[in-house]
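One protein chain is absent from this view; the other protein chains keep their places.
Up next, chain A:
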Amino acid sequence: MIEQIFPNVEWPVMWEATYETIYMTLISVVITFILGIALGLLLFLTSKGNLWENKIVYAVTTAVVNIFRSIPFIILIVLLIPFTRALLGTIRGADAALPALIIGAAPFYARMVEIALREIDKGVIEAARSMGAKVSTIVFKVLIPESMPALISGITVTAIALVGYTAMAGVIGAGGLGNLAFLDGFQRSRDDVTLAATIIILIIVFIIQFIGDFFTNRLDKR
């Protein structure tokens, strides 16, 4: 049955590609989550009327975030080739895709983090200050926990975008399902391979969305 629908699919190769896609997504999501929260916090804290209000730092951070967010991902990969080569010694393979994935996604996520933090009631921050809390206490015990549902739903959206990015990264040699669909499916006119890769990507996206929704609802006590 399955052989009839997908006559050209070599399953061990397909699973290997699936593994590479999941690997790239997972690592880049984890690093994007941390980096994005750090950048988002910096944006939030240095913005007007907040704890570390600083026009220069805010302007520079905003500029960097906007620039990297505006560069189309496929061009970002190419631009980062020298950087990736210097960092990893190669531009092929799943690991080589990670710098571009993270640099592409982290600024995007940082904006979502900033928006999530702005949604926090200013009064709660004032209350923490009135109790004598340090900025670090406010960050870890007020800002992050209070915005957690929004941070999780934001990283869910970002993770799904990253799955798409891994496919693009695949086209220039990073491996994964995008690579397989392009080289084995498109270029050799084996539509069934493209279809199988697409279905697996869809399943990955659905699973990410499901996990994200589960935790968002679980954490939201409002």
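By definition in this document, a contact is a pair of C-beta atoms (placed from the backbone, for glycine too) under 8 Å apart; a residue touches a chain by one contact, two chains touch by 3 or more; residues count from 1.
Everything that follows uses one rule, which is that contacts and distances are computed from a predicted model.
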* Asked: The complex has one chain missing from view, so what does its UniProt entry call it, picking from "Methionine ABC transporter ATP-binding protein", "Periplasmic dipeptide transport protein", "3-oxoacyl-[acyl-carrier-protein] synthase-1" or "3-methyl-2-oxobutanoate dehydrogenase subunit VorB"?
  -> "Methionine ABC transporter ATP-binding protein"
* Structure fact -> In the whole complex, of A:Val13, A:Val60, A:Leu79 or A:Ala127, the residue touching the missing chain would be A:Ala127
* chain A, residues in touch with the chain not shown (by the definition above) -> 121, 123-124, 126-134, 137, 141-142, 145-146, 148, 219, 221-222
